[in-house]
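I am attaching a structure below and will ask some questions about it afterwards.
Taken from a larger complex, these chains appear in their original positions, while the remainder are omitted.
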Amino acid sequence: MPYINIKVTDEGVTAEQKKALIRGTTELMVKVLNKTPNTTFVVIDEVNTDNWGIGYEQVTEIRGK
Amino acid sequence: MPYINIKVTDEGVTAEQKKALIRGTTELMVKVLNKTPNTTFVVIDEVNTDNWGIGYEQVTEIRGK
Amino acid sequence: MPYINIKVTDEGVTAEQKKALIRGTTELMVKVLNKTPNTTFVVIDEVNTDNWGIGYEQVTEIRGK
């Protein structure tokens, strides 16, 4: 039943990393909460660095320094 | 006032299907909760199949079997 | 695979209405997108009217007029 949404900046997350995030998050739900993998959703959102702000600035600006 | 977010995999949802989802969801809010259509938001997010995991696997992997 | 999140104000949504929202939304995913009911999640969030704003005002304020 868990639904897990992972939001990260779109800075080159590879297919392998996505698989690792999905496996790791699902495994955590199984181990900690005894949830069923087949009804555990993991959704990864990749956000443009122009669209993510922290400390008043866009990540694009922060990366540019 | 309702805000409804529909997350589905980006597996070819057509414009007509999106219209049907928006109409159907709005109609449901009107019929069940007597909400006002003009302040009922429906937002559809289409998620890459690499980015959606279920049962430890990416939907891309599941579809590939 | 769909995940649908319905956000409404916490103005007395009954158990029957919640069942109707869950059934209706799931049915819509099946009919429009041919999705599988057993992997279709519907999550209803009920938001305090102090915490929902529209047109500069809290719903609490709007209701109070």
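In this document, chain identifiers A, B and C correspond to the written order of the chains, with residue numbering beginning at 1 in each.
As a convention for this text, a residue touches a chain if its C-beta (ideal position, glycine included) is under 8 Å from a C-beta of that chain, and two chains touch if they have at least 3 such contacts.
Note that the coordinates shown come from a computational prediction; the quantities given were computed from them, not determined experimentally.
Every protein chain here is a copy of the same sequence, 3 of them drawn, and the whole complex in this file adds up to 6 copies.
In this section, only the chains that are shown with their structure count from here on.
Chain centres here are Cα means. That of subunit B falls 13 Å from that of subunit C.
Our note on geometry: subunit A versus subunit B, Cα centroid distance of 20 Å, whole angstroms.
Of all residues in subunit C, those touching 2 or more other chains are 1, 3, 39, listed in ascending order.
In the complex of the two chains, the subunit C residues touching subunit A come out as 1, 3, 38-39, 41, 43. By the touch criterion stated above, subunit B contacts subunit A in their complex at residues 7, 47, 50-58, 61. Residues 15, 18-19, 21-23, 25-27, 37-46 of subunit A touch subunit B in their complex.
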